[in-house]
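Below is one structure, written out as structure tokens; the observations come after it.
A single protein chain has been omitted from the complex, and every remaining protein chain is retained in its original position.
Showing subunit A:
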Amino acid sequence: MTDTNRNLTQEQVRQRIEQHLASRHRKEKVFRGLGIASVAFGILAVLVLFTDIISKGSGAFVQSAIQLEVTYDPLVLGIDKVDEESLTWANFTGVIREALRERFPKVQSRSEKRELYSLVSSGAPFTLRKRLQSDPELLGKTQTVWLTADDDVDTFVKSLSDSKEGFRGRTSDQKAEWIQQLIDSGELKKRFNTTFFTQGDSREPEQAGIRAALLGSFFTLLVTLVLSFPIGVAAAIYLEEYAPKNKWTDLIEVNINNLAAVPSIVFGLLGLAIFINFFELPRSAPLVGGLVLTLMTLPTIIISSRAALKAVPPSIREAALGLGASRMQTIFHHVLPLAMPGMLTGAIIGMAQALGETAPLLMIGMVAFIVDVPTGITDPATVLPVQIFLWADSPERAFVERTSAAIMVLLSFLIAMNTAAVLLRKKLERRW
């Protein structure tokens, strides 16, 4: 009896388990499904963002240019020799206007001529000036050149591919007709936009580039890295390896964690008060920007460096100490090399954060219109995210695509930095 009874219970138990198993498997599946769904949602959001940015921004990498037969006529230029002095005063605008009139000889009235002249970018005279400067032999000769088109023309030409009519905006019927003629005869083409990578900011979209902002970001990050990495690592080593555990170190730890969560604009205000108003450092300089961003990234670096040091097993320290190494030798010969990959990863992530910041820079004058490409850490400069912000705020239509293009450049840098951090960790990490 007891036997059957036990058998029965066993049978029941099995049934119960089987029933339960099905529901457990179901739950498992739902949980996994939720996980996959959340990842899919994330990927979808990123895809939407990227397609939007790329579809808007890819246009900025090409730029319409107009082919013209330009004569470097000394009479029009008003110079008889090519040197620094005369080039400054030479009337290159006149040369371009002459060439445009020759291309469209029917244009007579004053207002028509104004329309005609506005086909070419106001930066075109400087292109000619550079050409003549590099080859003085050209004076008096005729040359076929591609000159950058005005941004209104460029926007119109690019919109032609979307619809037959295109976006006229400020382009008159007359001008649209000229543009069509030029396109048909192959004298207006979209070419790779080198200006975008070689120039600083400009109010004319066709002459605006990201070089100044890129270099500004570079100098700012250089200052940040040079200051925050050694200071952060030193602080982490002291706190982790030397400092006694007491009220004071607890207080410091709480404060560091707290600082990591402080909104970045606060660091900007601090920077304004300390570096600019008290130390009288120049406004708009990458030096000050770097100092402010150092304050901002230090907590991140200290926290990740401490985590990396903690991950080094105590047995390594004990072995080194046991063999007679001093504390410093133990740290520099054994602990630090093993913790370095984690520290570098933390530093790279901190730098990537700093690369994307605008708020703290607002206060110290780095949100500004900067044309000249900075050459050092005290030249006025701006940074990439600020450049994006400024372009997004500009009325000119052609800045819309440049904004997205600049975002693409910034994103590619961020992706590169974060990939480097992952690879570095994979390559150097050691597990015990």
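Quick notes
What we mean here is this: contacts are C-beta pairs under 8 Å (C-beta built on N, C-alpha and C of every residue); 3 or more make two chains touch, one makes a residue touch a chain; residues count from 1.
By definition in this document, contacts and distances are computed from a predicted model.
For the omitted chain of this complex, the UniProt record lists the protein as "Phosphate ABC transporter substrate-binding protein", which is one of "NADH-quinone oxidoreductase subunit D", "Phosphate ABC transporter substrate-binding protein", "Spore germination protein KC" or "Carbon-monoxide dehydrogenase large subunit". For the chain left out of this panel, the touching residue among A:Val82, A:Ile377 or A:Ala421 is A:Ile377. Within the set A:Val223, A:Leu270 or A:Ala354, the residue that contacts the chain not displayed is A:Val223.
From the options A:Ile276, A:Val292, A:Met351 or A:Ala421, the residue with contact to the unseen chain in the full assembly is A:Ile276. Remark: the omitted chain is touched by one listed residue; of A:Arg168, A:Lys190, A:Arg211 or A:Arg425 this is A:Arg168. Across A:Phe126, A:Phe197 or A:Trp248, the single residue that touches the chain missing here is A:Phe126. Panel shows subunit A; residues 114, 122, 126, 167-170, 202-204, 222-223, 226-227, 229-230, 276, 280-284, 287, 332, 336, 365, 367-372, 376-378, 380, 390, 392-397, 400 of it touch the chain omitted from the view.
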